[in-house]
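What follows is a single structure, and I will ask about it in a moment.
Every protein chain but one is kept in place in this view of the complex.
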Amino acid sequence: MELLLALTIGVLMASSVYLMLDRNVIRFLFGLILLSNAANLVIFLSGRLTAGAPPLIDEGAYAPTGVVANALPQALVLTAIVIGFGLLAFTLALVYRTYRSLGTVNSDEMRLAEPVSAPRTTPHPDPTAAPGTPPASDPTLDKTDATTTPTGGEARA
Amino acid sequence: MSWILVNPILIPLVTAVLAYLFRTSPAGRWISVAGTVVLLFASLILMGEVLEHGVIAGQMSNWQAPFGITLVADYLGGVMVVITAITAMATVIYTLAEIPERLERLGFHALLQVLVAAVCGAFLTGDLFNLYVWFEVMLISSFGLLVLGGSKEQLDGGIKYVTLNLVSTIMFLSGIGLLYGITGTLNMADLHLAVREVENAGLLTTIAVMFMVAFGVKAALFPLFFWLPASYHTPPVAVSAIFAGLLTKVGVYALIRSFTLIFDQDVTFTHTILLWLAVATMVTGVLGAAAMNDFRRILSFHIISQIGYMVLGLALFTPLGLVGAVFYLVHHIIVKANLFFVAGVAKRIGGSTDLSRLGGLYAHAPLLAFLFLIPAFSLAGFPPLSGFWAKYVVVKAALDLEMWFVAGASLAVGLLTIYSMTKIWGAAFWPKHPDGIKPRLGDLPAGERVALMAPIVGLAVLTCIIGLFPEPFVQFAETSAEQLLDPTAYVTTVLGVQP
Partner (left out) sequence: MADDYPKVDRVMGGASGWFSIALPAVLFLYFLGLVPQIAETPQVRGIEWVPSLGIGLSVLLDGLSLTFALLITGIGTAVTLYSARYLGQHPDYPRFVAYLMLFMVGMLGLVLAGNLISLFVFWEVTTIASYLLIGFNADSAKSRRSALQALLVTGTGGLILLAGMIVLGTVAGSFELVEILSQGEMLRDHPWYLAILLLFLAGAFTKSAQVPFHFWLPNAMAAPTPVSAYLHSATMVKAGVFLLARMNPALGGTEAWFWMLTLFGGVTAVFASVMSLRQTDIKQVLAYTTLMALGTLTMFIGAGTHYAIMAAMLFLVVHSLYKAALFLMIGIVDHATGTRETGVLGGLAKAMPLTGLAAALAAVSMAGIPPMVGFIGKEFMYKAGLGLGGFGAIWVTVMIFAASVMMFVVAGIVAWKPFRGELRQTPHAAHEGPWPMLAGPLVLGALSLIFGLFPGILAHYFVGPATHAVFGEVREVHLYLWGGINMALVLSLLTFLAGWLMYRRHEAIRDRLTRIEEGSRVNFDAGWDRVLDGLKALAAWQTRLIQTGNLQTYMAVIFASFTILVGATFLLRGGMGSGINYQADGIHPIQWTVLALIAMGAILATITSSRMTAVAALGVVGIGVALIFIMFSAPDVAITQLLVEVLVVVLVALVMLRLPHLPVRSASGFRAGHAAIAAAFGILSTLVMIAVLQTPFDRRLTDFFEIASWPEAHGRNIVNVILVDFRATDTFGEIVVVVIAAVGAYALLRGAPGARPTPEDEEPAQVAAADKGEKV
């Protein structure tokens, strides 16, 4: 079972990485959720598995009778789950707010902080963005794709 | 003993609560100032204890290590807390004139104080999972600060900062799980002993490299630093300054701590990787700075370059190398925060941080020019300022090991650092302002002038003191390096037994 679970973790990790590599920030969020789950499983599994014996002490006993599951990873996972939720909630708010402000969830189009000084392909000229970055045509920006794909804002409209 | 260790975490948290309650009134910001003053005292008391005892430890809820969570302060931890308190105080004073009421009402000071608490927590904890928790507290409060105000640039930079940092945190968390899986413990002192029992040494090294990457993202090592230049120039200057001073340094601290205390089993392998990452970080960072044309973006890239020096000191793994790393950490926090402060004032009176939109500061704001030169030349490694000693020690450590190429690279990076600093000087200070503005400090309201300039003066004085009287600081760094290379005292104090 441990091996199979390790395999499942691998699938979760691979899926989440693939999602996080997407240029759509929403997909990144999905990846993040999966990755958190995978990390929690890593901790849980690292403490080894015990079936059917929750780490409880029976009434009247001073210590668990017989072998019970490893309690420490459970505590760690609990903490990690809650923390992960907090971060996820914030990130969700950030993505939402970013979309409202920039009109896109496509990270290719998020070029205000590090502007391309060549004629801007984004529909959001920002007078405050600092000019003066060395003239650059972005080697990673796939021009045809960027122009043919409707931006998030248009899709929504 | 315990309270002394808890105070640096608790004081900012209490301050945060109070500041949040009073966020709509001027009282909030003064509570914040007072909180940092108290924190500074608390950190000095802590430092005093550390100087007296070497290492001090406190078991939380009185559960003996490794079962409970231990707070520990050795020389390195102690000095990091002190320097955090100093930076926090400087930043909070600076914010009095920089952060508008609109942001204060949104809870600026609470977020800032929580950030400080988390940084102190990270420096003081002796437990790996607890370190993760403090990392997360630090991260969430820095998220809040970074995008507070919500300009488009901030949101854009924020997305990159948040996403990349979350990835690193989850890598860290998984690493903790795996390390627990092979050692059965989380306490770092206990881990120091437990890793010696691990049979599968190759697996331990693999996990060590996982930590290296996870912390490497935090510390902004090559090729993991992207989030930093993408975001550090976007928030208000005070936020940039405290981020620049403290956040990456927590990553460096975590690297130093874990790669001296825990992962010291396969040094030839792990520290060789660190060495080349460090060299690449120095070079790419400084070239990035040379390519930028914005005051704050140049400074941001410099952080990366200087992180390279610190990690280089660690990677050399000699007493002198670690002296360099520790000295560099302390020096860099002071200098870098200060340069961001100067950038903020330049923007305030000159109207921009874009170097092509700045000028005339030398003629019209001579005090600011002078106060820029001190940290700038210090950063560039000119004697007799703090940066020279930091650079000198690291270069000497490399030369002692006959690593000619590494030493040569560090010196060449020093030259490029000079170049990029003169780029700022030669654009923002010497020439006339392109719009004919005469940027005068005197045009600022008196109260704001004091709030903006006091931190700059204070940090510049510290830079000069370290530069002119380096002996006590070097001695301190030497003791610190000894403690790091031979963690016996650390382990004994935490576990209460002879290892």
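The chains carry the letters A and B, assigned in the order they are written, with residues numbered from 1 in each.
Going forward, a residue touches a chain if its C-beta (ideal position, glycine included) is under 8 Å from a C-beta of that chain, and two chains touch if they have at least 3 such contacts.
Not measured: the values here are computed from a predicted model.
Interface note for the absent chain: among B:267, B:363, B:457 or B:485, the touching residue is B:363. Chain A residues in contact with the hidden partner, per the touch definition given at the top, are 1-30, 33-34, 37-38, 40-42, 44-59, 61-64, 68-72, 74-79, 81-90, 92-97, 99-101, 105-108, 110-111, 113-116, 126-128, 134, 136, 138-142, 145, 149-153, 155-156.
Quick note on the criterion: only the chains that are shown with their structure count from here on.
Across the complex, chain B is touched by residues 20, 25, 28, 32, 35-36, 38-39, 42-48, 72-73, 76, 79-80, 83, 86-87, 90-91, 94-95, 97-98, 101-102, 107, 110-114, 124, 126, 128-134 of chain A. By the touch rule above, chain B contacts chain A in their complex via residues 129, 133, 136, 139-140, 143-144, 147, 150-160, 162-163, 166-167, 169-170, 173-174, 176-178, 180-181, 229-231, 233-234, 291-294, 297, 353-356.
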